[in-house]
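Every protein chain except one is present and positioned as in the full complex.
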Amino acid sequence: MSSESSRYGVEPGDYIGRRLPRVEDARMVRGEGHYVADLRVEGCLEAAFVRSSLAHGRLRGVRLDEARAVPGVVGVWSAHELPELPAAQPLFPAEVLEGRDWPSLATDRVRFAGQTVAVVVAENRYTAEDGADAVDVEVKELPAVLDPTKATTADAPELFEGLSNVVGEWGTGEDIGEDFWKNAPVVVEASYRQPPLAPTSIEGRAFLARPEEDGGLTVWCSHQAPHRLRRDLSSVFEIPQQKVRVVVPDVGGAFGGKSETFPEYLVVAYLALRLGRPVRWVEDRAEALAGATHGRGQNQRVRLAADRDGRMLALAVEVDASTGAYPHYGFAPLFNMLRLLAGVYKTPRIYARVRAVVTNTTPTAPYRGAGRPEAAYAVERTVDLLARRLDLDPAEIRRRNLIPPEALPYETPTGALYDSGDYPTALDKALEAADYESWRAEQRRRLESGDGSLLGIGISCYVESAGVMEEYGAVEARADGSFLALSGASSTGQGHEITFAQVVASALGVDVERVRVVEADTDAVPRGVGSFASRSMQVGGAALHRAALGLVEEARRRTANFFGISVEEVGYREGMLFAGSEELSLPELVERTGPLRVEDVFDPPQAFPYGCYVAVVEVDPELGNVRVLRLVAVDDCGLVINPMVVEGQAYGSIMQGLGQALYEEVPYDAAGRHLLDYGLLDYLLPTFSELPPVRLEEMETPNPNTPLGAKGVGESGCIGVPPAVVNAVADALGHPADLQMPLTPETCWTALCDRSAARSAEVRP
Amino acid sequence: MKPAPFDYRAVGSPQEAVSALAERPGEARVLAGGQSLVLEMNYRRERPKLLVDINGISELERIEEEGGVLWVGALVRHRDFEEPVSADPLGRLLSRVSRYIGHPPIRTRGTMAGSLAYAHPVAEWPAVAVALDAGIELLGPDGPRAVSAGDFFLRPFATACRPGEMITGVRLPLLGENSGVGFAEQRRTQASFALVAAVATLTVEDGTITAARIGLAGVAGRPIRAREAEEYLLGSPLSAEAFAEAGRRAVRETDPLPEPHAGVAYRRHAVGVLAGRALEQAAADLEGRA
Partner (left out) sequence: MKIELEVNGKKRELNIEPRRTLADALREDLGLTGTHLGCEHGVCGACTVILDGKAVRSCLMFAAQCGGREVRTVESLAADDGTPHPLQAAFVAEHGLQCGFCTPGFLMLVTAALEGDPDIVEDEERLRELLTSNLCRCTGYEGIRRAVVRAAGDMKAFS
């Protein structure tokens, strides 16, 4: 059978670490991928939403008559006409939601610009928008509050009557106490702002619901967690789970923004059931930027104490995190953040408090990184401050504090159990790849020459948590010689169709082309969790690996039974079973003994990928433009199944991290309206022109807690890049006091002006 | 983001276009490149009842040079300027500026005249038109008329073009042998609008500046000429100090409107820097040919 493997030039079974091209690409490059908007479902209607243009107000009336008369419009509804419409579902149940319902269509109050107020269902999207245009919404505007810290003050507008804007408060560690800070040899303090970001997958959200004759519901949705969506739909519409089918076709990117059971989805499913017709909603870009969820959005206050040698003694972090107008999703990333505040350092005392606060902004939710970037930024920016205070090189201060490899596994004061790795080596590799010492020399040369050019070098060491919850995996040998690999994960572009096949084919020792990956359909895969938190390979891949090994064992048992010998006498190699002089292929075994499928549900501990980033930047002293001259990324994501895919994830997340550092922020006016009239000309994604010279270096420490050894990949750039780039810019600008992302030209120019103002003030007596 | 309904009429001559526009006074719009108009229509901020498609009027695709003037028809696309359309330094200026507009597919469709008609406050062509005192040729129910660029732009997205009128062409003066050109722009990413931009031309005789033109975008409700800075340069040699000082003087002539992506102080500062850089480019352009 090895001759069949010629396409990849690799022996069967030897697929780990191979750059195999992706299976899904064949259809995608031909335009034959199928995204929700591409599906043709007989009799399908299209929905459009009427959204609040104001951030906060009392809903006085929604007039629908004119819209109902628009040609092509099938129906128009506000909450008033749909008393049984279910409310939006939280990401996971939590008491913070008590009394804070998120009606799928606004009832008496609007709390963010972009909130759904009415829905139009029509023959096509054009006429649906005609209808939406004709709906008249009357709102009495109320004062809005946008900043989570301001929202905690006594005079802030109250979003939910009689309830605090602070919806929850969590923490880690014991309060360190003012005496400690007063007596600590060195203390540095800073405040950081994580602006709200729009995840901006190029395909927006999309949902199509078709009622079935048996009372069931079929849903096609651009989603990261189909089984959770099925569970929610089943529970709110009181349809048994086995009658709800969720299919996730090709997904045009997600980045955390497609994990939820959104209000729009519930409205569309409800109307499909009520009308007895399929209804689809395809989000447009205006809706995606204003009405979909945003990521990050928090204020951080950080204090770090050290001894005179720069050994970190204690870290305190206080965070006000905006959940946006409804807290259903935005509290979820905060736990990641709290757990990761030790970073890669052996700081003995850590105390952190985070308040989740409702504000009149678009609801926040996990966005690529989801709490990890916030933690890394708070730590890594402050470590640089400490280095500066002690006049130590930023690399040196990190060396003095890194958790040494021999200390791993290491439990942090925040309760994370780092599994394995070598943080000092990651730092050394990054410095070497960046040619750190030469850049420092160049920086000194420029300073001495006084030519005014501004060069900066920034480092960030990060550790992240990957994987959470269990995952389902099953492997089936078929009589036709093929294998099915069923996974509860659900690709949104990561390439599972090849990487999971590589895992299974390697475990079975068979040709990778014989393995077909099945996922993202709740009828085909009985259970699952989904793809987020860098968990697909770490957890889902490991479950498949175990299922494949289990299949070999099961095949041996059956063969033993078949021949009436003991299991120990049955050998297995490359899809063949050997029992004495007898040989049996897996397909033959299936033919003789019936279907052969082995399932596994695996729930390993979280893994902790880590790495180090170095950025070299130049700042235009006149205009404040930042140019990234070099970006080095050292990532250790454990065992690498397909380096091509891993590098692709690295580049993609590096660009998103660069977006956060330099370009991206959802802009609001004082009243809480988005300043996004020109869409993606206002909210700026990095383009090809913004791609800096990148160098990737890998380390590969297998995850000791799974038999496969993968740790998870995909979020590292979003975590490592912002502090590295901002540290570099701060270095170039002479460490200004209040440098906040995104580092627009104006931000840098303002920092330079402040510096020269401070200098001239120093000169004066 | 689907446009509201409209009627559509493809026309074959400017006269036919004007007659069509007259059928729906105030509710008809000219469709040329459509790269801004269709964007606005997809957002439903523009809801014309009638679109008059002038893309079939071949005479408006022409570029002609005669009597010291370059005439650019209303259908000349941004992309048509990428290779210089004139041996005069003006050709180099238009070429350089065109590379800053949108991106290649936008430049394939969008037109210079359409950009003037749209009058986005940081658009490149309006700044060029104002700097060069371009003449904008209009045709309406009462016949043709021309408006100088300085009078054409009123406010953001508002021009002297009346309902029922259309731009047929733009007249741009040639700069003459001893001229150099420059253009500098500040933007947040390569896919964003400019924050501010500066266009500069310099004409020199015997080492002395005899004519200077500076046009600025993004620092007022409309594109402006920095006349005080221009005057300051007259009689001066080509020098970095003079250009920097002209940039500083240009700043005094600005009065930016608030906008979401950069503050007034920054845009005033930046346009001064850019004006200086555009002038330096113009000088280098001159010297490069010398």
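To keep things simple, chains are lettered A and B as they appear, and every chain counts its residues starting from 1.
Please note the rule applied: contacts are C-beta pairs under 8 Å (C-beta built on N, C-alpha and C of every residue); 3 or more make two chains touch, one makes a residue touch a chain.
If you're wondering where the values come from, they're calculated on a predicted model, not measured in any experiment.
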item	value
Residue among A:Met655, A:Leu708 or A:Leu743 that touches the chain left out of view	A:Met655
Residue in contact with the excluded chain [from A:Ser52, A:Thr200 or A:Thr347]	A:Thr200
Hidden partner chain, touching residue among A:Gly252, A:Gly481, A:Pro605 or A:Pro704	A:Gly252
Absent-chain interface as seen on chain B, which is shown	1-8, 10, 31, 34-35, 38-39, 41-43, 51, 53, 55, 99, 102-106, 108-109, 190-191
Footprint left on chain A by the chain that the document does not show	21-22, 24-26, 28-35, 37-38, 40, 124, 126, 200-204, 250-255, 284-285, 492-495, 644-645, 647-648, 650-656, 678-681, 685, 687-689, 691, 694, 717
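Please note the rule applied: only the chains that are shown with their structure count from here on.
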item	value
In the complex with chain A, residue positions of chain B that touch it	1-5, 39, 43-45, 186, 188-193, 195, 260-263, 266, 269-270, 273-274
Chain B-touching residues of chain A, taken from the complex the two chains share	125-126, 129-130, 133, 284-286, 622-625, 663, 667, 669, 675, 677-678, 680-682, 684-690, 744-746, 749-750
